[in-house]
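Mind looking over this structure? Questions follow.
The complex appears here minus one protein chain, its other protein chains still in place.
Right, chain A next:
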Amino acid sequence: MSGKTLYDKLWDSHLVQQRDDGSALIYIDLQLLHEVTSPQAFEGLRMANRKPWRVSSSLATPDHNVPTTKKERISGVDGIEDPVSKIQVTTLDDNCDEFGITEFTMKDIRQGIVHVVGPEQGATLPGMTVVCGDSHTSTHGAFGALAHGIGTSEVEHVLATQCLVQKKSRNMLVRVDGELSPWVSAKDVVLAIIGKIGTAGGTGYAIEFGGTGIQSLSMEGRMTVCNMAIEAGARVGLIAVDDTTVEYVKGRPYAPKGEHWDMAVEAWKDLVSDDDAQFDEVVVLKSEEIKPQVTWGTSPEMVIAIDQPIPRAEDQEDPVKKEGYARAWKYMGLEGKTTLADVTLDRVFIGSCTNSRIEDLRIAAEVVKGRQVASTLKQAIVVPGSGLVKAQAEKEGLHEIFEAAGLEWREPGCSMCLAMNADKLGAGEHCASTSNRNFEGRQGFGGRTHLVSPAMAAAAAIAGHFVDVNDLVKH
């Protein structure tokens, strides 16, 4: 019998009950909650007169529609100008109070994007199952945890039973071999992967990312890669545990301590795929071939390296692709353009659960330091992923570098990634964004999103259009 993959091991260690039809009851160790996908779940509990099974397994923070300007943030929830957003955040506060769930409210320095906060606090641990009513929960797979997004009914199900009814996915290995080139980041790697396998390439699979190109990434880089597994259609992204993982977790507020720490570290050593494990699918990329990536269309798979021409609909053979490309060209207003350097940018957004951690901000600051954002730009904003990321950045003086260069320094939240708060694109505006989705209307009605790494977004802010960050930093 062949060995087990990391996914197999995580599945087996959380199996409560296997059913004859292939579905199973899986135990959930950590549920992260935010204001958008939880109110109806709490309401469901109340209607059925149910209580959470284990409140200590939940951690909540508002993120999706919190404002990011100082003016609105100064008085916490009361300062939210949009009355509908305010009700939603207040509802989360009330529900957490009622059910006794730990919440980092808007006034808490630990508040931030759920997928930044969980790992930062050591709430996310290797070997766990982690769920959240948000598809980017795959982020936590970077810790060798089985993590995926769920809908609101399942949020309620986990609250009430501590379990989920699941069917096991198939195993896919995406291996990235070799050392990454200068200024090529985790974001470029994952965009290149999505470009290769497509937005449905991972549907039905749990993807394990491996190879030296992945192993050499920091935990923050690994989170960026796993974060976008869902953009390749896979609910689960995973990376094996190694010293980098253990070092990152050590000493965090909710990480195990003392004897528990030693036990945990010993157990985590097994959180790798066995040498003889069989994957249903293996995809290999060479690091040296990955260049800085930019999306040109309305799906994350519509991505090219910065030096490539924008692909044309008429050159596509697959009729579905041809039609999709034609629609994307029209929506993105690309007529008459040949490369992404021809696109004049209106806004730049550095933030989101994909790229708002301290290393992302350091890289962006390094690029803009001593430079000025292009005068043609309407706005460039930097939105840290949590209050603690913000504090760390300010300690390092990064906010001064951003502000001196002409970027706005904001308060933590999801912000312009999905534009549920006031940060959004106007119709027809092009944005270089470090977020994860470039769907039609995602960042605002009629808005045009181009996904890039923090370094590429920073370079684009300076140039006013897309440019290879390598070329920019040379000058």
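Going forward, a residue touches a chain if its C-beta (ideal position, glycine included) is under 8 Å from a C-beta of that chain, and two chains touch if they have at least 3 such contacts; residues count from 1.
Operating definition for what follows: contacts and distances are computed from a predicted model.
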Protein that the absent chain corresponds to, by UniProt name, given "Thiazole synthase", "Glycolate oxidase subunit GlcE", "3-isopropylmalate dehydratase small subunit" or "Phosphonate transport system permease protein": "3-isopropylmalate dehydratase small subunit"
Sole contact to the chain not displayed, among A:Thr5, A:Gln31 or A:Asn65: A:Asn65
Chain not shown: contacting residue from A:Thr5, A:Thr37, A:Ser185 or A:Thr434: A:Thr37
Among A:Thr61, A:Gln162 or A:Asn227, residue touching the chain not depicted: A:Gln162
Option from A:Ile74, A:Ile109 or A:Met263 whose C-beta touches the chain left out: A:Met263
Hidden partner chain, residues of chain A it touches: 16-17, 19-23, 25, 27, 29, 36-37, 39-40, 43-44, 48, 50, 53, 56, 59, 64-65, 82, 84-85, 87-88, 91, 102, 123, 125, 127-128, 133-135, 137, 148-154, 156-157, 160-163, 165, 167, 199-200, 203-204, 230, 233, 235, 254, 256, 260-261, 263-264, 267, 299, 320, 323-324, 327, 418-420, 427, 437, 439-442, 445-446
